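A single protein chain has been omitted; all remaining protein chains appear in their positions.
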Amino acid sequence: MIATLLVVLQVVVATAITPLLIGVMRQVRARLEGRIGSGVLQPYRDVRKLLAKEPLRAEGSSIILVAAPLVLLVSSLLVVALVPLVTTANIPAVPNDLFVVVSILLIGTVALALLGLDAGTAFGGMGSSRHMMIAALVEPTVLMSVYALSIPVGSSTLSKIVVARGADVTRVVTPAGLLAVVALVVVVLAETGRLPVDNPSTHLELTMIHESMILESAGRDLAWLEVGSWLRLTALLGLVVNLALPWGLADSMQPLALLVAVVTLGVKLLVAGGVIAAAEVFMAKVRLFKVPELLAGSFVLAFLAVTASYLAG
Amino acid sequence: MNASLTSSIVTTAVGVLLLTAVLQTWRRSTAASVRLLVVQGLALAGLVAALGASRGDAQLLLVAGLVALVKAGLLPWALGRTATGRLVERDSGVRPALGLLGAAVLTMFAYAVSDPLRGGDQSAAARALPAGVALVLIGFWILLTRHSAVSQLVGFVVLDNGIAMVAFLTSDGLPLTVELGATLDVLLVVVILRALTTRMRDTHGGTSVDDLTELRD
Amino acid sequence: MTVLLWLPVLVPAVLGALVAWRHSDAYARYVPLAVALVILTCGVVLVAAGTIVTSSVLRADAGASYVLLCIGAVAVVALWGGLSSTSLGGRGESLICAFLAAMSLAVLSDNLGVMWVAIEATTIATAFLVGHAGTRGATEAAWKYVVLGSVGVAIAFLGVVLVYASGRAGGSPTLSWVALTSGNLTLSPHLARAGVALAVLGFATKAGLAPMHSWLPDAHSQAPAPVSGLMSGVLLSVAMYAILRVQAVGGAHIGVGLVHGLLIAFGLLSLAVAAFLTLTQRDYKRLLAYSSIEHMGIIALGVGSGTTLGLTAALLHMLGHGVVKAAMFVVAGRVLNVTGSSRIADVTGLLKRRPDLGWPFLVGSAALLGFPPFVTFFTEVAILVALTQAGLWWAAGGAALLLLVTFVGIARQVLGMTVGAPGTQDHAGDHSLVDDPPRWFRTAPVAIALASGAVVSFLALVFVPVLGAAAAALGVAR
Partner (left out) sequence: MTAVGGLVTVLTLTALAILLAFAAPPRYRSVASGGASMGIGIAGVFTGIAGITSVPQAVLVVPIAIPGGLGIDPLLLSPTPLGGVFCVVVGAVGAIAALYGIGYAHGPAASRTGWSAFAVFLLGMLIVASAGDVVSFLLGWETMAIASTVLLLADHAERPAVRTAAVWYAVMTHLSFLSLATGFALVASKAHSTTFTQISAAQITGPTGIAAFLLLLIGFATKAGLVPLHVWLPRAHPEAPSHVSAVMSAAMVKLGVYGIILLVGSWLPQVARPFAILVLALGVLSGAYGILQASITSDLKRLLAYSTTENVGLAVTAVGVGMLLSNAGQDAVATIALVAALLLVVSHAAFKTVLFLGAGTILHATGERDLDRLGGLIRSHPVTTWTFGIAAMGAAALPVTSGFAAEWTLLQALVHGDGRANTTLALALPVTLGLMALTIGLGLLTFVKAFGMAFLARPRSEAAATPAPEFTSKPGSAAMGVAQAIGALSVLALGLAVGPLATAFSSVLGYSGIITSELGGLRLVTIGVLDPYALGLVAVGLAVPVALLVLVLRRRVPRRETDLAWGCGGVRTSPRMEYTATSYAEPLVRVFGEALRPTRSLEVSHHAEDHVLEHRVAFAQEVSDIVEDRWYAPAAVWLRVAGDQARRVQNGSIHRYLAFSFAALVLVLVVVTLP
């Protein structure tokens, strides 16, 4: 029961903090690029605006147009519920196993890809194709990083990994652990459509990946899509920061611990988001067919992490 | 009949048989080959008769008569008979020198392989055994190298003579029923082949077995 | 009982002579079938009796009875099936009778010499049957058949002579198989060795084993369908039976290593020849002929393994292959009648065009390729096991590889002929005879043959004792 409440809290907090994270990232970027920016609260206003607009339905599109955004949103919420962000507690029977988390992320990925195909436009299909290719190529790195992280702990359950890392600092700074986290960072960038894999703020259809799949969506459909995607970023970024700095998570209902946990999460997330945004300023999107090289590189890092864990451990 | 006479008759007959066989690999005229067959048949009959006389075996003498009748009479007659009455054709086989060389090699081979078969038996008959094997091989060689149907038949008869020779030399011939059956079979085979030769002339316009290459893969 | 020994020899001989005399008679066509039924009946009764019957030079033990049964069964299929499609003009029928008589004699004789005479007589009887069509091809085939067959069998005769001569060492030369295998005789080992080897080589010619197989594709493809069926279905097996008899003589005196070595070599070579010549085969009757070479190779491997399992399976394979192959030649003959061509390329879409021919052809091919439930499947597996039992794993492996190549060839050609769209029109319709027998009468023999090829596999109650006894009679006493 307590665990359930903790998880509910985690979902609420993460959902609430997510637009802020996006706002901060945009604002950091704007400032670094010499723009004033629209303020860190703009994403909240965007969502409110979208929810009030009437959704459109293009000719040739199907139920997918309505369903896919919802599936993405729910899958993202589910991921947020499973990943240890605020708390390391989890609902007893529900495994926050990393393989399960990855699979649930993939549901969202598939929903987006199908959405891209639904209207039968050239751009949608293109985005969907690129999106799935990247998803397919990211998969080995994801699972390999999970593998590397699970070896020292003997489990692929996320909360166990985080707790174990928090309990013993030497586990965090092992070469294997570092390699795995770096690989995971690349994965997160690719999965969430950040530079250098995808440019979330592009307006040129031919370079789009994520954006071109949601071209047909409007109103609340678009809102679900935006929030769903943001939540993915929160969950994955939160996971990475908690793996890298596995401290401050709550495992009980003590108000103080909870407060600490929420604040710690907020700080860690916003800082990490700011760093990413700052880095993006100095980065250009790589060519689509350079992406596999990037992913191959991160795969090699993860692979080395695994062998290092075995051979050094 | 004393042993030395038998022995010399046997040796002579074997010599004649082998000689005729070798000559047949040399001569290209089919008619000549058939005439040599008569000589060969007579020599075989003589051999049987000598063996029969030395053993005092009446049945063997009877067989000698049968051999003379079939091998020196019926078979050459059947071979020599043609639609026009006389056989005039020259076989284009391998060159005579090669044919002779083959026969020589085969004779040596026959001696080499037949030696263990004698099993230490030193009688004239046993010593002549390799000649029989040689005759079989030379008969086969004629079959292999000749291109006219009748020449092939000649080769077959030589081969058969060789087998008969081995039979008589090693065991004084087979039981009479078997001997009769075998002789009849050979005679029938030759007759059939002769008839086929005639048909071949109708269908293929000649009797060269080289023309028989339509059935192939 | 002794009458059962004489019936299969004398009935065909007498009836054959009668037909030769009164060949214009309308009933002449049915005489060979009647003869075949007589042989089959005798075979069945002898097998059922299960005792050794002897009379003069004739002798039937379990092995001989079994092969006689095979002759009868295959002859019934081939001749019944051939009734409707082919007329042999009286003389042919009498020759077939002579052929059957010779085969029965070869199987039932106790004397190696008589057996040899009978086998040579089969060549004589079939020579004109092969050349029956009188065409260029038929003449050519007959010539090659007689020359190669006679020369081969002559070599066997040399072998028989040497075996006989080898008995002189023991003082009493004999050709009686019973005496030769009794173990009471002493044979001169060198002569016996040469004799047995040459006899095997000679009879292997008649059995269609490579490298002496060359006459077979020509003869089988040119002969009228029922004759091809008979030759392929049983004549080859009868020659194999002769090899088994010679093997037993060898086994009693000089060991069986030589014979088995030869059989393994011939068997593998036969499989190789069949495999590579079916690959690009263009004539379906020749295809069937090569398949016969393949199956004789399999049987030779079974016997050559030297195990009881191999021998038993080989005997069963003789029956299964014989019956199916006879049916296949009958069907092929009808296909030839319908299409007017024996070229594979000229026959297409048989299943659509003539399902009554296409289906038997397809099913029969499956049987020949060793698919269950046909008995060939069980025997092929058993022979592979037998080969490995004997330590001849390399032969088993080689055989399997060659069987695969054969499969490629046969499957491709047969599928090309049967499935798919019919390409060309029928040549001239079915050359049915004037007194066309009813439809069931035409299809029955093929159907019965194919069905029995499958059913035999599971008739354990009947065949287990029969095969056991036959293998014991033909096997080498140890």
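Chains: A, B and C, in written order; residue numbering restarts at 1 for each.
In this text, a residue touches a chain if its C-beta (ideal position, glycine included) is under 8 Å from a C-beta of that chain, and two chains touch if they have at least 3 such contacts.
Not measured: the values here are computed from a predicted model.
J.: Indicate each shown chain that the hidden chain touches within the full complex.
T.: Taken over the complete structure, the missing chain's partners among displayed chains are A, B, C.
J.: Just name the one of A:137, A:178, A:245 or A:278 that touches the chain not displayed here.
T.: Only one of A:137, A:178, A:245 or A:278 touches the chain omitted from view, namely A:137.
J.: Among A:37, A:125, A:248 or A:266, which one touches the chain that has been omitted from the display?
T.: A:125
J.: Of C:6, C:30 or C:407, which one is in contact with the hidden chain?
T.: Considering all chains, including the one not shown, the answer is C:407.
J.: In the full complex, which bits of chain B touch the chain not displayed? Write them out.
T.: That gives, for chain B, the contact residues 109, 112-113, 115-116, 133, 137, 140-141, 143-145, 147, 152, 209-210, 212-217.
J.: Extract the touching residues of chain A with respect to the undisplayed chain.
T.: 7, 11, 51-64, 66, 70, 73-74, 77-78, 81-82, 91, 93-95, 97, 99-100, 103-104, 106-107, 109-110, 113-114, 117-126, 128-130, 132-133, 135-144, 146-147, 150-151, 154-157, 205, 215-216, 219-220, 224, 288-289, 292, 299, 303, 306-307, 310-311, 313
J.: Kindly note down the residues of chain C that lie in touch with the hidden chain.
T.: Answer for chain C: residues 143-144, 147-148, 151-152, 155, 193-194, 197-198, 201, 205, 210-212, 214-215, 217, 258, 262, 273, 276-277, 279-280, 307-309, 312-313, 316, 349, 351, 366, 369-373, 375, 377-382, 384-389, 393, 396-397, 400-401, 403-405, 407-409, 411-412, 415-416, 419-421, 456-465, 467-468, 471 touch the chain left out.
In the analysis below, only the chains that are shown with their structure count from here on.
J.: With chain centres defined as mean CA positions, report which chain is farthest from chain C.
T.: Between chain C and every other chain, the largest centroid distance is to A.
J.: Top contact pair of chains, counted by C-beta pairs?
T.: Highest contact count among chain pairs: B-C.
J.: Most central chain by CA mean?
T.: The chain sitting closest to the overall C-alpha centre is C.
J.: Report the inter-chain centroid distance for chain A and chain C in whole angstrom, where each centroid is the mean of the CA atoms.
T.: 77
J.: On chain B, where are the residues touching two or more other chains?
T.: Residues of chain B never touch two or more of the other chains.
J.: Going through chain A residue by residue, note those that touch at least 2 other chains and give them in order.
T.: none
J.: Which residues of chain C touch chain B once you look at their complex with the stated criterion?
T.: 57, 111, 113-114, 116-117, 120-121, 123-124, 127-128, 131, 134-137, 139-144, 146-147, 150-151, 154-155, 157-158, 160-162, 164-165, 167-169, 173, 175, 188-191, 194, 217-218, 221-222, 277, 280-282, 286
J.: Under the definition above, what is the set of chain B residues touching chain C in their complex?
T.: So the residues of chain B in touch with chain C come to 116-119, 136, 140, 143, 149, 152, 156, 159-160, 162-163, 166-167, 170-171, 174-175, 177-178, 181-182, 185, 188-189, 192-193, 196, 199-200, 203-204, 209, 212, 214-215, 217.
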